[in-house]
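Notes for the one structure printed next.
Left out: one protein chain. Kept in place: all the others.
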């Protein structure tokens, strides 16, 4: 396996997938972030998106500032603990200096004083990590999406979902309520404890190698869903996996979700025969309503044909490499 | 940052399905607030309240300020029955929530024109629509598919971008 393949968080442990389970597992090691070789590229892309369409990528409600500082504290400590050569943090009481060796930046600010930062705290710290950062607040035994920096959405709108409860956010997922998953997962989140982080995966398919699949630009990237053929499926279709890490913030009772999105073109996936088998099983058993929801329906036929060909042992990779 | 604290935590979805009130017994007091007199739902409730000898006040839709003051003066145990058009109900519930009432302490009968607001996925413009399934955004011209995904903050339904070769879907 090459490096990109070996670090890809392939989500299927077997050939079936339970769409309504709480598939969370304890997070080990307990770090909210991961730096991959794509760091420079993704940080650059993130900042470009933030500069170009800020309100699409960043939203917050006014009373989240304290929780945002907790996120800054958590993420910067995790960066320096997990990658001590790349990231440094000096603290002189509330005067913090953060050094990012990968971007060559040095940030000085007064912890707790938003005016000492060029952006809001969450917007600031998110610019140094590949992950999207979503902050839910727990108020009166309910969870609300109250702030987020989202540059790589899987076709969902931060602007529209801001302020929603957990159940309201997930209203569009077919079967999510009827199958009891909504209540089960909400209860799990409400009882999450500080000091015990969790992780879960979420997967989808994307036609085209786009991390930034915003619903605002759906007319631009969505058309590729209709351009898939059996010949281009291997390079056009990507398995998109979001590694979500969940942390309870001890001071404000907020919950931080960090979302690291990984993409793998099918032509690389199929080289792992075991992955190809499991993936093919999962995709061919995909219920229609989930396929619709994940936007797969328009290219289901060419996708199946492509996988069938691969399963038959066609050596298509070689042709694609030549193209 | 947006300052929408009150809105977020307390604003709630107004159920427009309810046509009648259900009397809630054992409350210290009931306040019945109606936009118009002679509403059947209100008359029925009044009969029930009187039958049971419960304490109540019937208030005609008065000045905004007076109603806000009335709400703010209430003690724990007061229950609200609100009947009116969507616009008026929105005003009243906002005032009630500001005073400290919760969803569990009131009932709403909402009548009149059922118009709804639609949020454009592309440009975020919000427009008022009727009962269409698909409309064009009045601001950016994008073709939108009306969904049942609703935001209390925006008081609007989500309008998905519709491609000529329609599919849609949100992949979460």
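When the chains are written out, they are named A and B in that same order, and each has its own residue count from 1.
The rule we apply is simple: contacts are C-beta pairs under 8 Å (C-beta built on N, C-alpha and C of every residue); 3 or more make two chains touch, one makes a residue touch a chain.
The criterion applied here is as follows: contacts and distances are computed from a predicted model.
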Look at the options "Putative dioxygenase subunit beta YeaX", "Thiosulfate oxidation carrier complex protein SoxZ", "Endospore germination permease" or "Acetyl-CoA--acetoacetyl-CoA transferase subunit alpha" and return the one that UniProt uses as the protein name of the missing chain.
"Putative dioxygenase subunit beta YeaX"
Just name the one of A:102, A:192 or A:223 that touches the chain not displayed here.
A:192
Out of A:81, A:110 or A:311, which touches the unshown chain?
A:81
Applying the definition given at the start, please give the residues of chain A touching the unseen chain.
22-25, 30, 70, 74, 77-78, 81, 138-141, 184, 187-188, 190-196, 198, 249-253
Across the whole complex, list the residues on chain B that are touched by the chain not included here.
9-10, 26-28, 71-72, 74-79, 99-102, 104-105
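What we mean here is this: only the chains that are shown with their structure count from here on.
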Would you mind pulling out the distance in Å between where the CA atoms of chain A average out and where those of chain B do?
35
Interface with chain B, chain A side, in the complex: residues 55, 59-65, 120, 139-140, 144, 146, 154-157, 159-164, 168, 170-173, 202, 204, 206, 213, 215-219, 222-223, 225-226, 240, 292-295, 297-298
Sort out for me which residues of chain B touch chain A in the complex.
1-5, 7-9, 119, 121-124, 142, 147-154, 158, 160-161, 163, 165, 167-172
